[in-house]
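Here is subunit A:
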Amino acid sequence: MPKCTIDGKEVEFKPGENLITVAKRAGVDIPVFCYHPGLTVVAQCRMCYVEVEKMPKLQTACSTNAAEGMVVKTNSENVKKGRAGTMEFLLLNHPLDCPICDKSGECDLQDNSYGHGSAYMRHSEERRTYVDVDMGPVIEKNMNRCIHCTRCIRFGDEIAGIREMVAVKRGNNVDITTIDGEALKTEYAGNYADICPTGSLTLRDFRFRKRAWMLKKTASICEGCSKGCNIELQHEGNVVYRTIPRENLEVNKYWMCDEGRFNYHYTQDETRVLEPRWNNEKTSWEDSILAVKTALEGKKVLFLVGTDLTLEEMSAIREFTGLYYPGSVLQHFGTPGIETSAQDQPADKILKMTSKTSNLRGAEKLGIVPHNPRVDHDFSAAVVFTGGRAVLPELGHAIQVGVGVFLDKDHQTAKYQHILPGLAYTEKDGTIINHQGKEQKLKRAILPRGRSKSTAEILMLLANKKTKVGVA
Partner candidate 1 sequence: MSFETAFMFGKIAIVLMGLLAVVPIMLFVERRGSALIQNRLGPNRMGPFGLFQAACDVLKFIFKEDRAPDHVNKYYWHIAPWIAVIPSFMTFAVIPFAGTYTDANGHLQFQIANLDVGILYCFSIASLGVYGIIMAGWASNNKYSLLGSLRSAAQMISYELSLGLSIVGLAMIFQSVKLGEITAQQGEVLWTIAGIEIPKWGVFLQPLGFVLFVVSVFAETNRLPFDLPEGESELIAGYHLEYGAMRFALFMMAEFINMAVASALICTLFFGGWQLLPGMDWVVGHLDALGILPSGGALVLCQALSFVTKIAIWMWIFVWVRWSIPRFRFDQLMNLGWKVMFPLALLNVLITGVLIYMGVL
Partner candidate 2 sequence: MLVKRKPAIWNRLYFVEIIQGLWITFKNFLFHKKVTIQFPEQRRDYSSRYRGQHYIKSVNNVENCTACMLCPTVCPASCIHIIAGEREDKEKYPVKFDIDILRCCFCGMCEEACPKDAIKLSNIYEMSQQNREVYEKDFLLEQRGNK
């Protein structure tokens, strides 16, 4: 492997790697704006200046590939001066509205300005201002803050596969906008806000709800589809405020879709059932468990497992049914029409899969057969376990018990005699097998809401002979 020297450290590299990647491996951070590892290199912002020996001028690290014997300095006086100059240019038109801006706290421009810019400003002219176009329901635009890194334009071109954003006009008057000022059409629009190094493109969903530095971060997995995108749940005070993608080059690279990004909302819906119900009346856990046990006693029970549950939950349910309801039927359900992994195919060319539940592979691995609604089943009672994401099957008029996340607003709850509230994906730990067969871990971000209990706990209560139930 060829070697080069960065700040006195010798680093090995693969031919074709640029200096930012190599420097990162050497533990040297080079400030960037327009460079994004998932996008093409344009060397537009001029922030990543480095000094390369035997080259007369400063070089942009993003567009310079490492070469054998190259000697790079990233913190020489020249480089510092160059970066300070770049920072000054970038901030010429940037408004000082950090107190208002949602990006502040996680803003590249803020960080780099503190790190490499000057505390003083020499220009006193008026800043340019824009009238912003409406960019649709996902993204809020504020062109005043833009530094023209064109990350968003490249994202649309290269990742989202739709050319929506362009730079119109030239020089000081450049305007990064959608073509003809239309709303964004891509289903991956949330990523615009993630990649924007300033507060020009921010999420409407998150607008003014919390400051970035107040949020606690939990690395988890998206349950939106069988892709299993790596996400970070950002939450504070037992409320999830947003979801952002985590880098995982094998699964989702740097991106996620809007469906998965805003999926967490249903777990905090006002109509979510958060206490045990019996014929749509609130009851206590003790009464509820007793009633469920009585209702299921001596009946032929159909157990339905949503494929949005974790591997651990499914396994516990399988064990429970085998031990306490021998002869009962255990089947899985999830997305209508997608019953086996063979039917689960990419829904588009980017990330989405056709199975809208995350753990179809897990159900198959545990040997649970799919539920076929077209076939008549011989059962007198049904217990449905769901994580809230799976589409509930129509089951006729047999005694139905629902365990998991149910929302009143979907008119699902009326059909169930008993509802035992379970945990949503933000509230539990577990394992999920994605479409590649990769096992990935869900992490609990917030505590269970209301009086909901985990599936394992509910199963334990149902299994308990004494039917004594702890106070929920």
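For anyone wondering why these and not others, all candidates are chains of the complex that A comes from, given by their letters.
Quick note on the criterion: a residue touches a chain if its C-beta (ideal position, glycine included) is under 8 Å from a C-beta of that chain, and two chains touch if they have at least 3 such contacts; residues count from 1.
Small disclaimer: the values here were computed from a predicted structure and weren't measured.
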| item | value |
| --- | --- |
| Candidate from 1 or 2 that touches subunit A, complex-wide | 2 |
| Touch list for subunit A against partner candidate 2, complex | 98-100, 104, 207-211, 213-214 |
